[in-house]
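Only one protein chain is missing from this complex, and each of the others stays in its spot.
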Amino acid sequence: MIVEVHAYGIVKDIFKKKSVQVEIQINSTSHLREVLESLYPDLKTLSVYRFAVNEEYVLNDMILKEGDEIAIIPPVSGG
Amino acid sequence: MIVEVHAYGIVKDIFKKKSVQVEIQINSTSHLREVLESLYPDLKTLSVYRFAVNEEYVLNDMILKEGDEIAIIPPVSGG
Amino acid sequence: MTYIEISENPLDVQTCINLVLTPETGGINVFVGSVRNMTNGKKVVRLEFEAYTSMALKEMKKIAASIEKKWPVINIVIHHRTGVLSVGDIPVIIAVSAAHRDAAFSACKFAIDELKEKVPIWKKEIFEDGEEWVSAHP
Partner (left out) sequence: MTYIEISENPLDVQTCINLVLTPETGGINVFVGSVRNMTNGKKVVRLEFEAYTSMALKEMKKIAASIEKKWPVINIVIHHRTGVLSVGDIPVIIAVSAAHRDAAFSACKFAIDELKEKVPIWKKEIFEDGEEWVSAHP
């Protein structure tokens, strides 16, 4: 399926836009990570990044479904 | 010698004034304590009280001299 | 009560005190963040804060809920500012009221530690000769 991935902070600079649409063969965040890292290798230079699905952190792997709100969360630095 | 002892908080209620003058035979805070407690036995009902001489707490016993600023410090409760 | 807000407007400490102060309050602990003029010896010109606002508000509410389970507090304020901030500007204010001060201190400390670890807000430091998203790279 095709998913939209929202970007914040440095990931917006890496994507060069606020969100990207990518096609995934397996509907999981671990597969999405592979696809994104092949399209945007600079993601691998980050200290760490997580996914959030529907505004909740993904702790391990997670199955994605149509309509999920997906975001990449690079290291946070609020406060 | 005759010393003036300044009172604060509950000690002002016990002395019924802001300061008292008492005569001491031995010029020490431990003797002053004895004299004050015989004149104002209610001092003995306090949880604890300390002397301050020249605006510094007296830790053990201390020799008193003419012109010292002497105060009784009942349990503090600021803040 | 919990008061959570993310806004582009300047934060106000008196407003936060007024929100948490109740007749049952014995002590309030407040943390006020401030934009520092230097990072690792480099002069900071300004900061830019960006939030994933809807998720950040959720994470901030979780922090408040954790506090209420851990300590006997009365009210909690977490206000975070976004946008462009200069040196001395205030990006965050956290205020916690409690009957007794120890709970207020512990809860406020916990709140800022958790916020810095979990809430999806990012800051970019703009130096005289470049810029950098804080903590992005190892």
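By written order: A, B and C. Residues from 1 in each chain.
Rule of thumb we're sticking to: a contact is a pair of C-beta atoms (placed from the backbone, for glycine too) under 8 Å apart; a residue touches a chain by one contact, two chains touch by 3 or more.
The structure presented is a predicted model; accordingly, all values stated were derived computationally and were not measured.
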In the full complex, the chain left out is in contact with B, C
Looking beyond the chains shown, say which of C:28, C:67 or C:121 touches the absent one.
C:28
Considering the whole complex rather than only what is displayed, give the residues of chain B touching the chain that is not shown.
6, 8-10, 13, 45-47, 52, 55-57, 71, 73-79
Contact set of chain C toward the excluded chain (per top definition):
12-14, 17, 21-34, 36-38, 87-88, 97, 99, 101, 104-105, 108-109, 112
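By our rule, only the chains that are shown with their structure count from here on.
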For chain A and chain B, what's the span in angstrom between their mean Cα positions?
72
Centroid from C-alpha atoms only, then distance chain A to chain C, rounded to Å. What do you get?
26
From the mean C-alpha coordinate of chain B to that of chain C, what's the distance rounded to whole Å?
48
For chain B, which residues are shared contacts with two or more other chains?
none
In chain C, which residues are in touch with two or more of the other chains?
none
